[in-house]
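A single protein chain has been omitted; all remaining protein chains appear in their positions.
When the chains are written out, they are named A and B in that same order, and each has its own residue count from 1.
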Amino acid sequence: MNSKRQIRFRLNGEDTEIAFAPHKTLLEVLREDLNLTGTKHGCELGECGTCAVLVDGRSILSCLMLGLEAEGREVKTIEGMAQGAELHPLQQTFADLGAAQCGYCSPGFLLVAEELLQKSPNPSRAEIQEALSGNLCRCTGYIKIYEAVELAAARMRGEPYELPAESIYGLD
Amino acid sequence: MDKDLNVVGKPFRKVDARAKCVGQTKFADDIVLPRMLFCKILRSHVPHALIKSIDVSKALAVPGVLAVITGKDLPISYGILPVSQDEHALCIDKVRFVGDPVAAVAAIDEDTAFDAMNLIEVEYEPLNTISTIEEAVLIDEPRIHEYGDNGNVHKKVSLEFGNVEDGFAAADLVREDVFFYEGNTHLPMEQHAAVAHFDADQKLTLWSSTQTPHYVHRALAKVFEMPAAHIRVIATPNGGGFGGKSDPFNHEVAVCKLAMITGRPVKVTLTREEVFYCHRGRHPVLMKVKTGVKNDGAITAMHFQSFLDGGAYGSYGVASTFYTGALQTVTYDVPRYKFQGLRAFTNKPPCGPKRGHGTPQPRYALEVHLDKIAEQLQIDPVEIRRQHLVAPNTVTANYLRVGSMGLGQCLDKVVEGSDWKNRFSWDQQNRKLPYGKGIGIACSSYICGAGLPIYWNNMPQSGVQLRLDRQGGVCVMCGSTDIGQGSDSILAYIVAEILGIDPFDIRVVTADTDLTPVDLGSYSSRVTLMTGNAAIQAAERARELLVLAVAEKLGVPIENLSLAERRVFDVENPELGVSFAEAVVLAESKFGTIGTVGSYTPPRSPGKFKGSGVGPSPAYSYSAAVAEVDVNPDTGIVVVERVWIAHDIGRSINPLLVMGQVEGSVYMGLGEILMEEMTYRTNRNVVHKFPSLLEYKSPTTMEMCDVKTYLIEDPDPNGPYGAKEVGQGPLLPVPPAVANAVYNAVGVRIDEVPITPEKVMRALKDKARGRDPRYGPDAVPIVEWPEPLRVLTPAEGGDGTEMPSVAVHS
Partner (left out) sequence: MMRLPKFEYHTPQNIAEAVKIMADAGPAGQFVAGGTDLYPNMKRRQQVPATVISVMRLAELNQIIGDGAQGLRIGASVTLTDICEHPVINRDYPVVAKAARTISTPLLRNMGTIGGNLLLDTRCNYYDQNYEWRKGINFCLKKDGDVCWVAPGSAKCWAVQSSDLVPVMVAIGAKFRLVSTLGERLIDAAGFYNDDGIDYLHKRPDELLVDVQLPPTNGWRASYQKLRRRGAFDFPVLGVAAWLSMDQGVVRDAKVVLGGIAPAPVGIAEAADALIGKPLVDDQIHAAAEAAYVKARPLDNTDFVYQWRKQMARQYTLRALRDLQT
């Protein structure tokens, strides 16, 4: 049961081969065997969304997927979200608006938000809430996260959009 | 001051924000060292027992196991407060709650460590348990600890400022209410982790997700009887703290010991369940508050009693106990005040400081109590507050010096924003809102740093060191720890402001006991105020050196020089100047290597009585909130639809970060009032009812309400640029505002936090049957209190010292 098994898959756009014990989750393989520690964990039981990554474009909980199940698939982690040195618009707005406070849940939120904007380039606030409902954040109260998603979405659509002053300075 | 500011007050991103959004930030569990071992800790599955024997032989025999340690390997106790050195990294002769650590394993991987941990055999001799405040007060034996005021009472305090009985006699109405605030926990998304390395030169390094590296440093030096100079503690960026990573923890001590034994680095990462056992969260507090008021709502006297369920260890508990009685006086004028507090030991994970440390519980009680008084007097709840605010620049009956005080402005904003006047009425028959919809208001205040450090000393609470190099580089070093609130960025903003450079030009090095001057840590909302002031001092000193050198070079008077846009120039002839880097070269040529320091020590408190150490602060922040709720009378389910909140921040160093703290505080307050509970099965070995992220109910996006925020800028002379705290204070008014709104919506009082639908339905049923439409505790335990320590109030001509205890109080 212990001997390692080897798989091949696409990881952040690159062909990857890696061998690991078959009972390891994708979360463990990413963090421990591939040293991609950007994927975080909060419970390892599917109860917080912190470990979310994209597999074939769909967000999943890497703590509940076996590493072996990545065979032949396309996995994207937070490390693969930027285009080279250019941050993804969501990464920029999350950073600029304080949507990442402690930053621990941010990788999961960012990838789930990326999936949302792929499907729905102009999501309503309610859609964003629903799409992010599987990711817990204890710092932000989610509001700056919504605003970051909305601002990134507008930029990705190429529309001019400015955050209301009340989001930055409060109401008068 | 405003016109010249280039950085302060601007919504810059945090200096570490991008790293957090690309997965580059290294949290403690992300650290990997060559040959690193993994630690698992065996924890007690019984709540209270003597340890008869521990057999680790089977665990040691597992291939891949390098060391197993037990309590006898770590005989020296520690604890965050000097008066409560009651913890051992691994229990020696006794376990005190389910989750208490008993043994630790180091192995080549976590699977092996886990398997070995399960082979450790512990023989326990069970003891009876103490599981509630009431039991702790009534049952002296068995004692959970051999110290404390008596039996299972950890601490009793009793203070009286002025004669409250005289105050009650002068009142038109005296009202008494009892409340209970259930415990809850921080639940940072990051589970605590630590890595220890003991190098060939016998120096110990610990990387840990701690909010207080300085205190961990002290604890390690004590436990290992090592020179502190041989120990280095590095606080990694905390993946959320909220107070939960402010104690020195057993797992930190254990990995250090295992690293010393094995000569290899050792990592421990707690499971979510273990994080629940670390706890140090909100104390469950039972409270009785008695207040005398005049017909106009002016308070004549207040007597507040609190009973804290402390769990199995001291932690910050003595301070927590005092905090439940400290800040009642800084919002509304309380001319005479008496406080009695008791902390009990119980066989549960220890409670400690959570966001608002010891003050959300009494604040909830006070604000709901005041709402009831207002209704009895038929005064608008806004007016009963606004008419009796503490005046700025005064000293309260319990000797807290209030500086700036923006609560009146806060009230005005939320009242206007929520359209209060058109929506609130005491008259349930002629409601302004439909039945089931309600609004409620509450105010609060919080400290901006504790006036005194945790251990007695005369040194500064915060130090900043600044290094300028000839390439124009600026490095700011400080012991403070960024737990997500942005304290690293605050240092950069302030130094950038003074040196006229961009905050992103600055390298910030923090939370490393080898490299950074001491800052006491990220607790008590102290960081912006204290490190900010220290940073100002260090930067001003550096600025002076630059200006002297540049003035000499340019031949202009020093007072003509300004630092901005990465230049040092003559304000009268801006063309005349040098670049910032050139200025550093000039200064280094003239003075030698440029390094400056700054430090901050809070002003002395006017209180000099025993117990006066808790409550004083350089400044107090203020908040007011209005909550709008929907209560379904058929189910009792409460939905908080919107919160208007105004926070007196003094000045925003960065408004965007302030907004984030306000919104996050509202979120956490919402969780506390609606659903979060640390509860135990007292009939089943006092196990935590459900130590998981699924059943500990943290609000999701679907529960978070709309938040309308107002920032009140009333600069405080003690704050850097006038800034006050925002990390904790805005949580405080949320629970009572929601409770008052629920009453407004359906006419029932839920005097117990959290307000769950079951409680609302019970109260609604009572209301329908003509009974008291209330859910909550009826009484507090009867306790023999020590004779109160009496202090004359400032108004009575007191000088802050206690009166000699003579005649028995009437």
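A few remarks follow.
Keep this in mind: a contact is a pair of C-beta atoms (placed from the backbone, for glycine too) under 8 Å apart; a residue touches a chain by one contact, two chains touch by 3 or more.
The structure presented is a predicted model; accordingly, all values stated were derived computationally and were not measured.
Here the missing chain is touched by one residue of B:111, B:134, B:165 or B:766, and it is B:111. Interface note for the absent chain: among B:691, B:715, B:773 or B:788, the touching residue is B:691. The residue touching the chain not shown here, chosen from A:60, A:78, A:148 or A:163, is A:60. Among the residues B:271, B:461, B:516 or B:793, only B:271 touches the chain that is left out of the figure.
Against the chain not shown here, chain A presents residues 1-2, 21-25, 28, 41, 43-47, 49, 52, 58-61, 63-66, 68-69, 112, 130-131, 133-135. Although one chain is not displayed, chain B still touches it through residues 43, 45-47, 98, 110-111, 114, 118, 269, 271-273, 634-636, 675, 681, 684-685, 687-692, 694-695, 697, 699-703, 756-758, 761.
We take it that only the chains that are shown with their structure count from here on.
Chain A and chain B, compared by their mean Cα positions, are separated by 30 Å. Listing the residues of chain A that touch chain B in their complex gives 31, 35-45, 47-48, 50, 77-79, 81-82, 87, 91-92, 94-98, 100-107, 110, 128-130, 132-144, 166-172. Across the complex, chain A is touched by residues 11, 13-14, 16-27, 29-30, 32, 186-191, 237-242, 271-272, 413, 417, 483-486, 652, 655-660, 662-668, 692-694, 698, 700-702, 704, 707-711 of chain B.
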